[in-house]
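Structure in structure tokens, see below.
Complex shown without one protein chain; remaining protein chains in place.
Think of it as A, B and C in the order they're written, each chain with its own count starting at 1.
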Amino acid sequence: MSVRAVVMPGPGLPLELREFPEPEPAPGEVILDTVAGEVCGTDVHLHHGRLSGVPYPIIPGHVSVGRVAAVNGVTHDTLGAPLGIGDVVTFLDVWGTCHRCEQCAVSGQPNRCPNRRVYGITFPLEEGLLGGWSEKIRLLPGVHILRLPESVTPERLIGGGCGLFTGFAAVERSALAMGDTVLVQGSGPVGLAAAAFAHLRGAGRVFVIGDPPERLSLAGLFGATDSWSLAGTSPGERREVLMELTGGRGVDRVIEAAGQPGALAEGLGLLRDGGRYVVAGHYTDTGALSLNPHVLVNRKHAEIVGQWGTDLRHLVGALKMLDRHGDALPFERVIGARYPLERITEAMRDVETLRVTKAIVVPGQG
Amino acid sequence: MSVRAVVMPGPGLPLELREFPEPEPAPGEVILDTVAGEVCGTDVHLHHGRLSGVPYPIIPGHVSVGRVAAVNGVTHDTLGAPLGIGDVVTFLDVWGTCHRCEQCAVSGQPNRCPNRRVYGITFPLEEGLLGGWSEKIRLLPGVHILRLPESVTPERLIGGGCGLFTGFAAVERSALAMGDTVLVQGSGPVGLAAAAFAHLRGAGRVFVIGDPPERLSLAGLFGATDSWSLAGTSPGERREVLMELTGGRGVDRVIEAAGQPGALAEGLGLLRDGGRYVVAGHYTDTGALSLNPHVLVNRKHAEIVGQWGTDLRHLVGALKMLDRHGDALPFERVIGARYPLERITEAMRDVETLRVTKAIVVPGQG
Amino acid sequence: MSVRAVVMPGPGLPLELREFPEPEPAPGEVILDTVAGEVCGTDVHLHHGRLSGVPYPIIPGHVSVGRVAAVNGVTHDTLGAPLGIGDVVTFLDVWGTCHRCEQCAVSGQPNRCPNRRVYGITFPLEEGLLGGWSEKIRLLPGVHILRLPESVTPERLIGGGCGLFTGFAAVERSALAMGDTVLVQGSGPVGLAAAAFAHLRGAGRVFVIGDPPERLSLAGLFGATDSWSLAGTSPGERREVLMELTGGRGVDRVIEAAGQPGALAEGLGLLRDGGRYVVAGHYTDTGALSLNPHVLVNRKHAEIVGQWGTDLRHLVGALKMLDRHGDALPFERVIGARYPLERITEAMRDVETLRVTKAIVVPGQG
Partner (left out) sequence: MSVRAVVMPGPGLPLELREFPEPEPAPGEVILDTVAGEVCGTDVHLHHGRLSGVPYPIIPGHVSVGRVAAVNGVTHDTLGAPLGIGDVVTFLDVWGTCHRCEQCAVSGQPNRCPNRRVYGITFPLEEGLLGGWSEKIRLLPGVHILRLPESVTPERLIGGGCGLFTGFAAVERSALAMGDTVLVQGSGPVGLAAAAFAHLRGAGRVFVIGDPPERLSLAGLFGATDSWSLAGTSPGERREVLMELTGGRGVDRVIEAAGQPGALAEGLGLLRDGGRYVVAGHYTDTGALSLNPHVLVNRKHAEIVGQWGTDLRHLVGALKMLDRHGDALPFERVIGARYPLERITEAMRDVETLRVTKAIVVPGQG
């Protein structure tokens, strides 16, 4: 029997649907039947060649849900729950963090470990079915596997996708206090997740600046109390309203999920003195911005922190939140369309043009 | 009897040495005979009109040491030590923090309280002798007064001046771990103090980038293990050496005490992934810089924090450090020259042209 | 016209309802018509003489809501909202924090300032109507006054009472991460508030151990996912169930709101390695406990922290949360009965015997 998967041969080259032999699990490995995966902005960036160090050709698809099809010596998931054929699971897309290098073991920055590899991004095709755009996914020894709680549907998890975990991490890093006013810049998957988690973590008001308007409507479902269209309002107008809403002080926390350099200058300007700003949306290089360090950093006594990548604790935490507060995290509503493997090219176009907020891939339904 | 003081009538106007009536302490007040004060970079900025909201004419001079000349109902210093005529003291130049506004009482940012006033900067002449360039200084009710430990000479304290407290605050805010490599950008009073406190707080290597060369020699006395001349080396050369010295990782902490926007881009580029960067030198607006948020913040998972102002805990902490580790804080060596009130204009010129690192004012020796 | 107030002459002495002359506001003062106050456990302790330094006779009642009856030069509340006759407000019961002593200004511990005084506890009767069990309350210059948001009823606020702010503070101090399992020990007002704020701040499961059973039912309304009767289960039984529910690891955070020394040993035993334990319920001295520091602190790598008192940021934060998440904080449901001033003695007995969870005092309805 054979397995179909989508291959991205290189930047700018057409995606190809290819057939591969049925994979067998080596010792310590698990094979999944893919239930659902995502097409996210990173995949678009991958296709444009905007990430460095990608070993094309690759099978894209980093966050996925699958059903255990075969195991070789693996009996429990990462948290100790029994694992068997047919169980529905997800897994941390980051693999191979060494825990031995200075970043891992001394600086406490495993998210910057040079040995990390990521499913769907930094595994070359020649190493196997190591991406989610495939009917089957091979989980290498050591992959962190987590059984999905019964209350969490694959649609809800994949509707959130990698943005769900990034949003979770950004909110934790914002260190907001209960009652704080939080501004989220961006209304894509990361922005919506950030708004939702800020809400669930005890924010007072949650503001969202983004586009298009349908996404701002969605933001209301995810805890936003107020939102503004980026195109429909000017920075000056937004500033006026936000300052009025915050008694002239500015917002306590900003989470940048916009990926536009200009967002920083606007957001820092709206931050209260002594506030904290989390840069979570600049996963690719979109250029430089002009910034006045006296006004926006020093005199403001501000904190500006980057959030790069996520790790197991974010995945576990986000799953606990989905299990407990799922109604406040209705990510299945974000899904614009479901695409079988044959239609991935269309999915990519829909994501790039913002026609859909989230495109999910359902390999078994082609 | 009369008292002489230097008045700054306004930006660009000549300083004037004037005579005033001998001040009497109102209830809760203390009058000091000024022992020594400083001419610092802020005073130069004041004279150029670079700070906003200054109620000219003023008597400049914010950090000072004096001898108690008269008291009206004050019997103890802030920490409870008995206070009497003839005691040598210093005091916190910030007065009037309200502890009631949202910045003070909710956000925990008294350093951004809009009610604060600062000796030598935001007190108009008409309110009295509220600056250090005067033979006598009037301490309003509530000024935080601290008796100088016997081990701390006025020269050592004023040799450090306000930079001593800013450097102390910047190092605390850097949250460095023992053994961390710290880069200090700038070798003026703030930079030297930052180097010294980083050393005393357990840094491993302490790097300084600055100028002129004599200041770099001084830096060695204050704990710097390596230093580079800004003019004598290129950013590329510095990068090459620093990366080699840090095993290619970059430095763990950077303290910016340069006041040049360009310093941020260089310093962030030298910071290790997950490191922390303290902006402490941008007390005046010297313009904007170009910054790439993907490379320098997000991907680096960096922390960039501003340090604005100092408060009593920095003053108390710095005095404890001077008392205990004074040999490692030989700020009297920084003093380039001692100026009586008649020669303040000359002192200002010497500070502005970097001819002296620190100019101290000795009003009683005119 | 005269004003009635309840006086506690001393420990063990009968409460007395007395008449006082109508108060006039001095400059900077505000007079309130009391809308509602509380009888809380502290009041019972006061009557038993269990707090030291109380200047009997006093007018008890620390957390109160009132309507502005008269002002003398006060035009805005602490956050800058306009304040006028008829406005419904609450205020921080702590007054006189000096912001000058070493605790305030150096150690950052204003909650341990020796100059603090507390409405209803440390003001002697001779200084005026400085407690809530009175038809009118005199707010001294500097009292932090806050207008109640329209969405917050006096009943909801006073139903929470001081426990509302203590619970808020305890949850902030627990530093819980989203998804963490939190155990609250105690189901009185502090425990219920702690459960509610843990829930609103993103806890996963929230466990409550307490009594009587009706309070555990209430706990479910406040976010508890599971609860156990202290009397109805043994420590061993609870341990077995909690360990099973946490995969054998123990809970991530414990908030002690029980006021029984034995709670610490049980709670620390249930805490996971590296967890954090907040002691918030030991406001009076109920004796010592036996504790094994090897097992419960050192080997466990635990953090045990006390939470003493609250300040303005807790009051402001709690009001923001009531405004935004009021449905999850239905403290009016906690109110067992409303007592006019004539029936305060009965209210005290009902609180002491746990017949009511919260007794509120309505001075205007006698």
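In this text, a contact is a pair of C-beta atoms (placed from the backbone, for glycine too) under 8 Å apart; a residue touches a chain by one contact, two chains touch by 3 or more.
No experiment lies behind these values; they were computed from the predicted model shown.
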item	value
Per the touch definition above, residue among B:Gly49, B:Gly179 or B:Pro213 touching the missing chain	B:Gly179
Option touching the unshown chain, where C:Leu218, C:Ile255, C:Val279 or C:Leu341 are the choices	C:Val279
Of B:Cys40, B:Cys104, B:Val316 or B:Leu341, the one touching the omitted chain in the full complex	B:Val316
Missing-chain contacts mapped onto chain A	78-80, 97, 99-102, 105-108, 142, 144, 311-313, 316-317
Touch list for chain B against the chain that is not drawn	79-80, 168, 171-172, 177-179, 197, 200-205, 225, 247, 313, 316-321, 323-325
Footprint left on chain C by the chain that the document does not show	102-103, 107-109, 111-112, 247, 249, 252, 261, 264, 272-274, 279-295, 297-309
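Please note the rule applied: only the chains that are shown with their structure count from here on.
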item	value
Chain B on chain C, rotation in degrees - Cα superposition, rounded to nearest 5	180
CA centroid of chain B to CA centroid of chain C, Å	42
Between chain A and chain C, centroid-to-centroid distance (C-alpha), Å	40
Set of chain A residues in contact with two or more other chains	247
